[in-house]
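Every protein chain except one is present and positioned as in the full complex.
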């Protein structure tokens, strides 16, 4: 077997996403042995020297840094993986691009369209490969949904609806800011559920169903003040706790999206449903190995929603794993994204969603927030999307 | 056993709803033997003399008429049951009120707020008992949802969402107007899914969760022209095929409603979900004997959505039927409404929803349609509701 | 419309089954208007004169008796409906047959094969029409299962399995004997779950999948002594609280049956599943409007169990009821059996299951109990069955 080409990774950030990405890099060689490229965990970076060393030992990084600029400066790193809070994505990405590094950036791309646009411009100027970790696309059942829609089985699409429901911030005692709760702090996160959760729904939706052209939204902040974890002060909450919007797609279908962190009983209930002329599809992250499919062309007396257990070798990615009936989990979506990124280095094709795609998602998010503020419909200005 | 007091019914209209109401009247004596009142099927009215006679024989009406005014003129009728298309509700109801008859009117109350207001005024002036057949409230699982929310188990409510999804008009060959398809004709129906389906969702929602104060909506007509069943001409379609709106409730919760007749795979999928601080509830018309309930106060390791099979004697209405585990159906909601109307004659309390309640529902419907047309938020002006 | 021929009913027994049958007779004219025959509720019989009068008033019987022999002696009765506890089925049925009456007997046909054989002989000698109320066959989803198997869609059958799980007798405080709990008394009931619940499963199974040839069973009585509701004495419990058996069908498939009243969480969970070479079916009484269907010939990537909502007009019996998506309930199975019995009077064909069919079911039940006692396989001796 020929020696693999290396993709030398510099990971910045060691939180939840630092773990999921690291696991992705580690699993790929076991399950995608035919790839030309293999990831090498060159360096991981976090401010706390002791913690970053423990992280490196646990996940197999060769070295550590405590300053992200040092990572970018290293010659032995090909790609920068950005897992920091949203407020540093732009700065790091732009620096990485200028240094000629490939970039794998955690979603959302940025806090604002303006930031995102700068990142796109920097990446384009540098001509570096990029991808953004909208990982849910690469859950096999979701990839299968895309494949089914692309095949034309649904016919003309009438409706697309998606929810992302959580319940972890109902207590007024949850703080904002700090390490584990920066998503509650508008300065760090840029927005609440819109950038954190709806961004996923929008990415999946535009990937499968094309551009969202205009939106009408409402947001709500149920708990108005929370203590800041760093300052200890009770401060106004700037994020959206809940966001609902309806919209038009360029193909004429109606869209409906809702996200909240106040839906008691739902931990991470990302669901979507697509209704077409001939057939429909729905999916639910809590039962991620299943895709439900309805086909009106089935014989009437035995027609019904099919519960498809997406664990067969002819379904997306599943030839890499076990045998029919044996499910995989959340983490595998990151393994798939690593594999697809490595593959894109072989083929020279972009690994969607790249920065440009995710800028479009950002435009929808910003139009949603603008619509909620202005209580009016907003055009998104979305121009292109790698479907 | 003392002789029952009689409620002598005059039914106008012999379509689908004529059948469900007639079944309601016929079943009540068998299952609610303790009521003071019993319905007597005095007369049924429809334009076709032969067909109305067959209907009378099938359902046990004592006599027939072919002119609704003759029904109202009869001395041996206490209550008028209106099952005609929406465009005649107001005229019949106002005439009935003037004649001092009680009125049981099929929903929606009217095509417009203006019509509905006239009906309320007429009923108030005459001082007659009224009810509107928003029957889904009286499915035991839905009544139980109301009881649970009223008990305070959910705590503060954050979210209310409801869908009513159908797929029967996707084919462009479905006509508008005529006997079976008057719901497709805006003149006869007043609107499309908004008055037909969302009106149900709104009635349930305000009954359980209080007034809806303002709305932002979008509607769509996917098939722009259809043949008229009477004229045979291809005409523009005036109804809304689909309608989505988000809203605020007076209690501060966010609402989200969607209805369409273009959701392939769903025959009559009325669902709702309510998320509160401590607990949540959801329900689905396709499995109408079940209520799902989540309570965060359950012990963590065994906490989950409970699938409650609403067939026990301590659950609403179920002591009247069979034994635990043995479900009832759609039609029973009408039996319950008849029983509750008869009971209201005993107690002197209104049988909600009465005309006033249903006027409020009409206001929401009209605000929804106005919002969609104007692409802006609209206040509903809802003032009161019998919760 | 021509006057209907009358089937004049004499009902003996006013318990739970007396109610379900009475409802069946009352509903048929409304929903099956095209039948030549119509039931007439001539007389109802129960020992308590006051209670039977109240029952007659509630359900519309023209008269009452307190001695079942008086019912059989009446000239104005065509058919005897037996709803008494199992220990009187044989005596009443034989007397009815001798009087030339048709017989509609509640299941199980009898306590023993010997009793059942006498009943069959009496009915054959008298040449009277008979039927036994194995009502679950006539739930539309179950009838559809039969239709699908008969159509050959499943191919060769490998497996048939059925459960009937309840939990109402777990408390040691439930008495045996008496009005509401005669099913706990072996003298009145003949057996426990075998005759009460498994008899239903066996009837459905042989109707769909043919004769059961031999069985191997185990039974258990978890609570060994219970108070007798009439004598007040604590007595040994003679019934089987639980029964499991596996078996062979004549067609070579394996069967597996289980019933218990000690399955906490299940009120009346009758389920069955049939696995064939090409397709499989499963059904569940708690969601009785659904049939699940899997067809291996579906395209692989979208293959899965279909959840068929059996509420369309082309599915069994459903053209008589409402519109697609609107479910019916448990009680409707009895309406269907009445309708089918009336139809059998028109056509001259037997209304399966008749006494002969139910004798075969009795043979399986008895072989099951014998097998459990002797701890050995038993042949059933089943000879024929109207499939």
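For clarity, chains are labelled A, B and C in written order, and residue numbers in each chain start from 1.
Simple rule for what comes next: a residue touches a chain if its C-beta (ideal position, glycine included) is under 8 Å from a C-beta of that chain, and two chains touch if they have at least 3 such contacts.
If you're wondering where the values come from, they're calculated on a predicted model, not measured in any experiment.
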### Query
In the intact complex, which of the depicted chains does the undisplayed chain touch?
A, B, C
## Note on the structure
By the document's definition of touch, the residue of A:7, A:288 or A:345 touching the omitted chain is A:288
### Message
One chain isn't shown here. Among C:46, C:130 or C:260, which residue touches it?
### Response
C:260
### Message
Touch as defined at the start, partner being the missing chain; which of A:23, A:235 or A:386 qualifies?
### Response
A:23
### Residues from subunit B at the interface with the omitted partner, ascending
144, 147-148, 153, 290-293, 295, 298, 300-309, 312, 314-315
### Message
Contact with the hidden chain only, please: which subunit A residues?
### Response
1, 16, 20, 22-23, 26, 29-30, 33, 54, 57-60, 166, 168, 266-269, 285-290, 309, 311-312, 321-332
### Query
Taking the full complex into account, what residues of subunit C touch the chain not shown?
154, 158-159, 161, 165, 167, 170, 216, 218, 220, 222, 242, 244-246, 248, 254, 256, 258, 260, 262-266, 275-280, 294, 296, 305, 375-377
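We take it that only the chains that are shown with their structure count from here on.
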### Message
Are the interface residues of subunit A and subunit C largely the same numbers on each copy, more than half shared, or largely different?
### Response
same
#### Entry: Angle (degrees, nearest 5) of the CA superposition of subunit A onto subunit B
180
### Task
Please compute the C-alpha centroid of subunit B, do the same for subunit C, then give the distance between them in whole Å.
36
## Note on the structure
Chain-centre distance (mean CA atoms) for subunit A and subunit B, in whole Å, is 42
### Query
For subunit A, which residues are shared contacts with two or more other chains?
305
